[in-house]
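What you see is the complex with one protein chain gone and the rest in place.
Which chain is which? They are A, B and C, in the order written, and residues in each are numbered from 1.
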Amino acid sequence: MIDKRVKTVEDAVAGVRDGATVLVAGFGIVGVADHLLEALHDQGAKELTIVANNSGNGDYGLARLINSGRVRKVICSYPRSGDYSAFLNAYKAKSLELELVPQGTISERMRCAAAGLGGFFSPVSAHTKLADGKETREIDGRLHVFEKPLRGDVALLKANKADRWGNLTYLKSARNFNPVMAMAAELSIVEVDEIVELGSLDPEAVATPGVFVDRVVAVGANA
Amino acid sequence: MIDKRVKTVEDAVAGVRDGATVLVAGFGIVGVADHLLEALHDQGAKELTIVANNSGNGDYGLARLINSGRVRKVICSYPRSGDYSAFLNAYKAKSLELELVPQGTISERMRCAAAGLGGFFSPVSAHTKLADGKETREIDGRLHVFEKPLRGDVALLKANKADRWGNLTYLKSARNFNPVMAMAAELSIVEVDEIVELGSLDPEAVATPGVFVDRVVAVGANA
Amino acid sequence: MTSPAYTRLSRDQMAWRAAQDLPDGCFVNLGIGIPTLAASYVPGDREVIFHSENGVIGLGPKPKPGEEDPNITDAGKNLSTLITGGCYVHHADAFLMIRGRHLDVSLLGAFEVSETGDLANWTTEDPAFPPGVGGAMDLAVGAREIRVLMAHTHKSGSPRILKRCSLPLTAPGVVKRIYTDLAVIDVTPKGLVVLEMIPGMTLELLQTMTEPKLHLADSWQALAPPQAKAA
Partner (left out) sequence: MTSPAYTRLSRDQMAWRAAQDLPDGCFVNLGIGIPTLAASYVPGDREVIFHSENGVIGLGPKPKPGEEDPNITDAGKNLSTLITGGCYVHHADAFLMIRGRHLDVSLLGAFEVSETGDLANWTTEDPAFPPGVGGAMDLAVGAREIRVLMAHTHKSGSPRILKRCSLPLTAPGVVKRIYTDLAVIDVTPKGLVVLEMIPGMTLELLQTMTEPKLHLADSWQALAPPQAKAA
């Protein structure tokens, strides 16, 4: 029987190794797996590379991991969102490396990895500093930049509902990076508001098929 | 007001030009816009390049276009499906060119065009005849083939429901190539079973957002 | 020193002006800042679909008090709503729409614009702050038409419309129209063409606040948005 449900957030993040690349879903504070990020803090993994759109807020979740010195590098499009003091302090102290990637290129590089492709040419960032050192090619009269797949060892995801197969639905714009990160990680871990019976999700409206998901833990009021 | 509804299939296919590249959705006989294909036959466009998974059935729809000599070239993965005598006769008579492309490469090349990318490296077809003449590159120890975006002038699509913005839902595996072809064509035309009120489709379950769709025509029992 | 014989447009007035150029049925992304304000000023007889990079297709106005939903925000992370007919997509699809020329218009803020339409809007290279690019580069190369909304000059009075941008580029040669607090200017193959100026402004005076040469359109008009905020 396929059963991806785990009982606790501790079980959910078990086995994440030092040095792992962790895909952290969310846009601002929406659709972020804060419970899993807290659990990862308690689990103790360090030297992490974080892939996220932003760089954490306040002193919880991703920001807390940064404040505790667990993060070696952040790959993101926009670190300056909300109270990003944790990131800013580490950035100024040069204890953390920043790889700045355009938002669409981050999501496309993860999809590229998920899709088993070796890279793609994108017009985004051509003729800019963010293309420095990257291969370029003129295609149909337009300069393109070669972008490589971006894969995670782990993805920490937030969804609304899951069933025991790991099929997921989201709420509104909390969907954001979650589906593409679910596809792009070796180990995809999801915190959900609610776990429902297999068969109760509409087969036409499953946003992430369970085949991309490894562990599901309920953290909502219905958990 | 945004209103993509047109009254007749004739209106729906108006303006398709000779020499156009037409994306024809469907897998076997499922999810195929047969009414639009018939209307395109009556409309008279010729010298068409068809992109489809298969090559038409019997003497209706795509097969009828082929039998009437309107098709110059077929880009597909598997022409031998169902009663493909129309294709076979034209193929043997050398009146029609075949470009055989692996099924996943066809869909990915269309998505690549839809996503504004310049091409991608895929491991599929490396070391095979289907990669003859294509650029290759070794990436992470594995040979990859460079694949170019595949764009349509027109897409002929089949959906279940649409609203006046062109938001679409599909039924079961009739979804198949429809969403990716909707994104990859300059002019996306859809026949649907039913046109519904704006707001009646679940925003979490719209499979093709209306921004990819240009014309919608109802052909079902509820039309 | 006498006060100038003109009154610069407010941010809302600039946004109002840009909104008037959004045709019925168009699909538009609004950048953070002044562009976001434009949503309120689309003429009521037009249906415009606003795209938000976080996967909201059909972004609506701010929620009414008591109807806030933490699961829906705009690109600036402010609480927002979905309009009737809107839907949600994931990030890769949201940026497929951007990069793949599915957006009709992108209204962006900018630090600088060059006379050939180069756009600089992602970094001021302030060493005290980490850079952030967000979706700026995706929008700049992806939307069918890029229009910029920005103050005509820096607070110091020095021009932001330059022969060449001094800041790192977001993308070269992409800006087609510039809405400032003084004028509406098109970037054309023949150079910068002033379409509209605020009352009291002259081409000579505007030129002193603009580095590259300005050409006045024969059919130029007064730029006079209403004072009041949209209802």
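Definition applied: contacts are C-beta pairs under 8 Å (C-beta built on N, C-alpha and C of every residue); 3 or more make two chains touch, one makes a residue touch a chain.
Note that the structure is predicted; figures quoted are calculated from it, not measured.
**Student:** What shown chains come into contact with the chain that's not displayed?
**Tutor:** Result for the missing chain's touching partners among shown chains: A, B.
**Student:** In the whole complex, not just what's shown, which of B:Ser68, B:Ser95, B:Ser173 or B:Ser200 touches the removed chain?
**Tutor:** Counting the whole complex, the residue in contact with the absent chain is B:Ser173.
**Student:** Return the single residue from B:Leu40, B:Leu62, B:Ala86 or B:Met110 that touches the missing chain.
**Tutor:** Once the missing chain is taken into account, the touching residue is B:Met110.
**Student:** Touching the hidden chain in the full complex, which residues of chain A are there? Just list them.
**Tutor:** Residues 1-2, 111, 113-117, 163-165, 167, 183, 198-199, 201, 203-204, 206, 209-212 of chain A touch the chain absent from view.
**Student:** Considering the entire assembly, which residues of chain B contact the chain that has been omitted?
**Tutor:** Output for chain B: 27-31, 53, 77-82, 87-88, 91, 98, 100-105, 107-108, 110-111, 122-130, 170-180, 207.
Quick note on the criterion: only the chains that are shown with their structure count from here on.
**Student:** Report the inter-centroid distance (CA atoms only) between chain B and chain C in whole Å.
**Tutor:** Chain B and chain C have C-alpha centres separated by 36 Å.
**Student:** Need the CA-centroid distance for the pair chain A / chain C, whole Å please.
**Tutor:** Each chain's C-alpha centroid was found; their separation is 30 Å.
**Student:** Two or more other chains touching the same residue: where does that happen in chain A?
**Tutor:** 108, 122-123, 170, 172, 207
**Student:** Mark out which residues of chain C touch at least two other chains, giving numbers and ranges.
**Tutor:** 82, 88-89, 95, 98-99, 141-142
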